[in-house]
Structures are given as C-alpha cells and as structure tokens.
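The complex is shown incomplete by one protein chain, all other protein chains being positioned as in the whole.
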Amino acid sequence: MSVAVQLIMNGLIIGSIYALVATGFSLIYNVTKFVHFAHGSVVAFAAYIFYLLIKLGLGLPLSILLTIIISSIFGAAIDWAVYRQLRKRKASAAVLLIASIGLMILLNSAILAVAGADVKSIPINNPVFDVMGARITQLQVIIIAMVFVLLVGLYFFMKHTKLGKAMRATADNNAVAQTVGINPQRMYTYVFMIGSALAGVAGILVGLEQNLFPEMGTSMIIKGFTGAVIGGMSSVPGSVAGSLFVGLVENIGIWWLPSGYKDAIAFGLLFIFLLFRPKGLFGGKA
Amino acid sequence: MMLQAKNMSKSFGGVHAVSNCSIKIPEGKITALIGPNGAGKTTLFNMISGTLPSDSGSVRFKGEDITNMKVHERARKGISRTFQMTKTFKNMTVRDNLRLARETTDDKLKIALSQVRLQGFLDHIAGELSYGQGRLLELARSLLLPHTFLMLDEPTAGVNPQIRQEMKQILKDLRKEGKTVLFIEHDMDFVMSISDHIIVLNEGKLLMEGTPKQVRNNPKVLEAYLGK
Partner (left out) sequence: MISSYFIHLGIMFGMYALLTLSLNVTVGYTGLLNLGHIAFFGIGAYVTAILSPHIPLIVSIPLAVIIAGLAGTLLAMPCAKLRGDYLALATLGFTFICGSIARNWISLTRGALGIAGIERMGSNNMILITLLILVAVVYVILKWLISTPTGRVFQAVRDDEVAAATLGKDVFRHKILCLAISAGIAGLAGAFYAHYITFIDPSVFSINELILLLSMLIVGGLASLEGSIIGALILVLLPEPLRFIGFPSSLVGPMRAMIFALLLLLIVLYKPRGLLGKVDLE
C-alpha cells in the first residue's frame, strides 16, 4: 500500500514538472506551428545557470529570479537567432524541426563542454514528511504548489488578458490575426519568452529535485513532448493532464520494468498516442 | 450504368457538405456535375474517387461495389481523375509525371503532350510550369492512365480560351472511343455544348438530372443559382 502511494506521489511530483515543460512547449507549438525540440535544452540550460548562481553564492531567491529572467531572454534569443531567420526564408515546419534538433545537440554539447560530464546536485535543506505512508519532502510540496499556481496563472493570462487573447488568435489563425493588427513576430517573441520562463522554472525544480547532467534536456523534452501529445497539443489543461499521466505511468511502470526503462516508457506512450490518437486524449477524432 | 453512388453523405464538423445524395453516371456519355458554390460537387467527386472517405453511402463501379476500396485500387479499376487544385509531382520532370500514369515510350508521351498543347515540355520540371500548364499536364496524365471513366474537376478553370475549345474536342474524342466522362464545371456554355447528361446539386443534395435542355428549362435550377 505505502509503496503504491509512494509511486503515485513520485509520479505526480515529477509529472507536474513535466507539465511545466509540456505547457511551454505546446504554447510555442500552437503559436508558431513547429516542434521546438530544443525546448528541453532550455530547461537544462536553466538548471545549470541556477546551479552556477547558487555556487556563486547569490542565495536562493535571487538565483531563482535571475534564472527565470535569463532563460526567458535565452528562449527569445534562440527564436530570434535561428527560427526567425528560417521563417524569413519561408522554411517548412520540417526544416524548423531539423534546426531545433540541431540546436538541441548544440546546447547539450555546449553544456557538456563547459560544465563537464559529471552529475551535479544542488544541496538544499529539505525536511521530509510522512503522508499516508509515503515520504514527501518539503521541496516536493513546494513543487506541486508552485506548478499549480503557475499553470492556473497561465490559464487566466491566456483567457483574460489582451496579450493572451492576441496569442490565442495567432495560434488559431495567423492570417486572420494579422488582419486585425496583431504582429505575429511579436507574438512569437512573447510566446518564446513565456514558454522559456516556464522552462526556467522547470529547470530550477528539476535541478533541485534530481541531479544535473548534460543530456537532461533530451529527457525533459521527451517527457514534455509526450505529455503534450497525450493532452492533444492544443490545450494547456490537456498538456498538464497528459504530463501527470506520463509521470504516473513511468513511475508505476518501474514496478514491472527495470528503472532504466523510464525513458523508454515515455517514448512507448508517445508512440502509442502518435499512432492511435494523434490528437491526444482530449483532442477530437484524428 | 458506369457508376452508381447511393445515399452518399459527408459532413465537416457539423456542416453537411453532401447529404444522402444518389447519382448514376451513364456509360459512354459525357456527364456534367453542376451546382452553385458550396453545393458539394467536389466533395462528392472526392468520395467517388476515394480521396475522401464518405460518412455513409455506397459506390458501385461497373456493377462492382468499390465502397471500401482504397484510392489506388479504384484507380486500377479504371477511374482516372484530375483535381481542382492541380496535383502535379513538382520536383519531377514532365516525362516522369506522365510515366507514372503509363510506362511508355517518349514518342507516345509526346503525342499525349501535343494533345494538350504542351509539346516540347517533356524535360521540364513540373513545378516550373505555369498554373495553366500544370493543369494541362495533369489532364494529359489522367488521359494516359489506363481508364474507362474519367473525372475532371473544373478542367477549363485557368486555361486559355483556345485550349478550352480543344478540351471540348478532347472530350468528344473520348466519347467516341467509348469512354465515360464526369466533369465539374462552372462555364455553362461549355457544359451545355458537350454534355449528354447533367446532374445538378444544390446544398449537398441532388436537385435534378437530365439533358441540357431539361436542365435549362427547369426553374428550380435557375432559382438555385440565383438564390430565392
């Protein structure tokens, strides 16, 4: 019983971090209409920046704030330096996807070259609670609360602010949005900033909760992307539900499979959904 | 009967593009499919050739039920078609475009091209042709494909008037060879001058069918085109 509760808890906690990655990713996908595979590398980048700032002795609050700002700017810079230039040249979504995989490798390798291959961890004071026979740390409670607040905030931002509505209009129909005076390039910049800020938070949380290693970005995008696909790509609540599902399945799955298969479980899920329900659990019929 | 489509329906997100529509295409004749914009002509066309799955209904071709056949299987039964939005293989040469319809000698391909006034374009890349030339290439390709039933979606749109006249001749020649033709067209003069049989759709339903004379004299047709 307590093992089951523990696995479910673990699944929900890691799933909520995936949810941050997935919402950022699907937000970018919906507005720009291409797969930003390097999104996971922005998460990794943020985790390493956070690690560096903590090592520099900036303290937790300032490090968190700076990390989020830096990743947000970093995301917009990627868009400006690569994707925008490709869009200008009328590159297809396939070309943008290839470019994003190139970017992912570039970032992963840059992290490996600068920070080294060794696994790093950020030491923090982290008391443990007992909930229904499962061990939950203070950090994990904060993770769930923080993700919840951020995602609810994002939901209201998209639904009720002018900028949020403009983004949704661009996502829905770029051409029509332009006729009512929305500048798509500006929307792309904003969506990359918001998505990458969420990636920044995810990087901080995953850096605190787990260890840092250079290829962590690849693993994060696999999970986030799978969560987004399961959720149907087009809806933020769907991406959240899909990500929690991924977290649960991979944690419960290691009951039967060696823990090394965690990534394979996520991709197995992705595979199944791409083939049988490409519009996700909540999307309409394919 | 060459082809018989029964109770065909298709809706897109709640909008009924075609609803419970049944048509028959007589063998060896030229049949026109007409109707105002949004009448469901192209949707019906696509369901017959199989490029769009129907929600319900059945299609029989030369007496055989082809409802569950895939596009390529229908093509192999002898159904050849063109598209409203031209579908050439843009990175391939005109020659290769044509050879995909029928493996034959350059001489035969040149004859096929001259039939649509595209002689001399054999080595051109299809994507570099003009819009009108692309349409003609597609027509030549669909004529080359071994077929008994030819479906043309707005064959004269975007081609020059001279070719339009030649198109008439091409269709008449096909009829002489015993082929069956079904085409969608907005140009009424063109329709009236060569059709043996006309099917009129309106709002996804069969409005009437008959000879050009019957169609011309039917007040419901005029009403459908002009609105009530």
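When the chains are written out, they are named A and B in that same order, and each has its own residue count from 1.
FYI, a residue touches a chain if its C-beta (ideal position, glycine included) is under 8 Å from a C-beta of that chain, and two chains touch if they have at least 3 such contacts.
Not measured: the values here are computed from a predicted model.
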{"item": "Absent-chain contact - pick from B:Cys21, B:Ile34, B:Ala101 or B:Leu206", "value": "B:Ala101"}
{"item": "Identified contact with the non-displayed chain, of A:Ala4, A:Leu106, A:Val131 or A:Val149", "value": "A:Leu106"}
{"item": "Positions on subunit A where the hidden chain makes contact", "value": "34-35, 82, 85-86, 89, 91-95, 97-99, 101-106, 108-110, 112-113, 116-117, 218, 222, 225, 257-258, 260-261, 263-264, 267-268, 270-271, 274-275, 278"}
{"item": "Absent-chain interface as seen on subunit B, which is shown", "value": "49-51, 70-72, 75-76, 80-81, 83, 87-92, 96, 99-101, 103, 141, 145"}
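What we mean here is this: only the chains that are shown with their structure count from here on.
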{"item": "Chain centre separation in whole Å, for subunit B relative to subunit A (CA means)", "value": "49"}
